[in-house]
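Apart from one protein chain that is not included, each protein chain of the complex appears where it belongs.
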């Protein structure tokens, strides 16, 4: 069972929280805590061996925590997700494979593509695929069609697995800190479109990928994970795109694992990640 | 102030320890703990803002800890070291530079070389250099000469910065888990002499370096830090040696920083490292 | 078109070879060469824009090369492979996905498992799966059954994608330097079974994976690619196994790409790799 706490910092928090946990005879398997001493914020992730009634435990924790504390207790952590894609298969296929073999830490409920290219691979794994074209309609209509499809599933997270349309602030606001994107550059370098072309023109010696929560600003949301690989003068833009796919796949997989295991906290447009 | 605790695990340890700390109005800046659930061992490193009397705090901690608990409280953590070298300069020079600019986290008291080659660089920094040749004498005599020189300094750690003689178990036993070596391979690959030649002959695509505590068995002590760099078919043995020097320097620097900041625990010939 | 040459070194080889290529009005897109100056061996990989008759070009090259030279000219490089597996899906699934989307650089002709677990994922992609149990039969019989199944496909390479049986020298000899294995350790550390348990017990701070050709000696064949990831004291053996899967997948993918693009030469139980 995982217990996740975020609140204002005060002296004795660890003592009070661990006292509550000890009273309940819960055995702490792993405890991670972090204090942002500038912002006076306290973050804790506890893993205990036993599974108990979350309601009672939450009540007891509230008695020792500041009023505004956020407490999440996940008896059986397992998330539900919807995946948005365009044409590129690599991130989606990795998610589908892990989903199929039950190692994703979440269940893929459906996949929505603004192109129809990835229907086949989804259907081979028995995953519902919806094609919602963005052509010949307003962004508003496009997003309403997506929302309408997603709603019945009540997913915990939307995963943008190389979804190449920019979502409106209104859409994103429906899923606050629940939309996860993979951006094909080492943010904040090369924000926006065609990052590999920009990287090529700048003559960089490393290229990167960044998994982040989507906020209102393009490519400006809290970063969850980043990774790079070396490139050199002999790489064309196409070579960089291909090399980048490998780390896009791997950094998105890593970020999803962290999020699904309740290891990521968000504040001030940054993340605390207990790896 | 840093508080370091190692003891048998039991329910409620975090609660009891943090209660003691809170009673003393100490503000925890950082807390790291780990439980080896197989061996039922508990490890904790606490950093508190305030500096208080260690004797009193230790007494209070003892009242809540199991009988055999190891407690170290470092009010002003700063270590003293003696460095043993042979002919290669890279690790020694890095230590001397950090020592000179007060960023080593320790004070170099003296350097002992079984060759005289590195005297000049030491003396340029005003560091006492002793030449103790191993030639024409027994290992026993050789080590007694070294011991005799070191003793007045009472160093906390001996650092083997590319010291190419094997120390006897008797010598090492004088400094239990206080002798730190840099081995020029990714242990346990290529134990013993000429690891780069062996790596070359095996045709590996990565070479490594390992910083570890010295125990009785050659290159078998607890590992503190490891690092690798890529190599390829075009590397001669000499190229590997040169490339290796860069990571030997950097992995030893990293290991020393971890040890000097009291972030490394040893048990079962392994380390717990709170990075 | 790719031209690959391996021969004894002699002065003027590059001049003679490039003169032949220039005579044929072939435009060199990329040229890589390496001379092992100890062994006096010459290796070259040429990529030219045009596609011409290989027979004629080979004849002309032979006139300027030493007698024993090996020349391979691949007008349309595309390999055929058979994949051997046991129960773990990660390497196989990665291969199947790339095969499905035509980015593998080879065609998967069939998959053979000594367990039946991975039949489903193969069949979802329309790939023929054969179950050949090793139980209740001699290794000889087991391998004959596999050989018999493979033979009609005439694959260029056998890929051991986490195939957990040791193949006999006799079997391997049928496919000299054409069997590629992924070993779940940073060879030559932790040769043989249970490398992650051994890594755990040794307390290493990095774990690795190695893709190599299979030779007669267990885990002693020429290394194609290696990769590592950091681990720490909190990793159980199971955590290491899981972390290891990510690099096993990625290092095997990298090695296969190198081999399928004719970038790997073998000699003296080592490889020359023109990345």
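Residue numbering begins at 1 within each chain, and the chains themselves are lettered A, B and C in the order written.
Criterion: contacts are C-beta pairs under 8 Å (C-beta built on N, C-alpha and C of every residue); 3 or more make two chains touch, one makes a residue touch a chain.
Keep in mind it's a predicted model, so treat the numbers as computed, not measured.
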Identified contact with the non-displayed chain, of B:125, B:153 or B:267: B:125
Out of A:12, A:113, A:155 or A:208, point to the residue that touches the absent chain in the complete complex. A:208
Across the whole complex, the chain not displayed is touched by subunit B residues 30, 89, 93-94, 97, 100-101, 121, 124-125, 234, 246, 250, 253
For subunit A, residues touching the missing partner are 34, 36, 186-190, 202-206, 208, 222-228, 232-234, 268-273, 275
Contact with the hidden chain only, please: which subunit C residues? 11-12, 14-15, 18-19, 21-22, 25, 27-31, 33-35, 37
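Here is the rule we use: only the chains that are shown with their structure count from here on.
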Most heavily contacting pair of chains is B-C
Interface sides of subunit A and subunit B: same vs different residues, half threshold: same
Between subunit B and subunit C, how many degrees of rotation does a Cα superposition need? Round to steps of 5. 180
Just the number, please: Cα centre separation of subunit A and subunit B in whole Å. 38
Per the centroid of Cα atoms for each chain, what is the distance between subunit B and subunit C, given in Å? 40
Subunit A: positions in contact with at least two other chains: 30
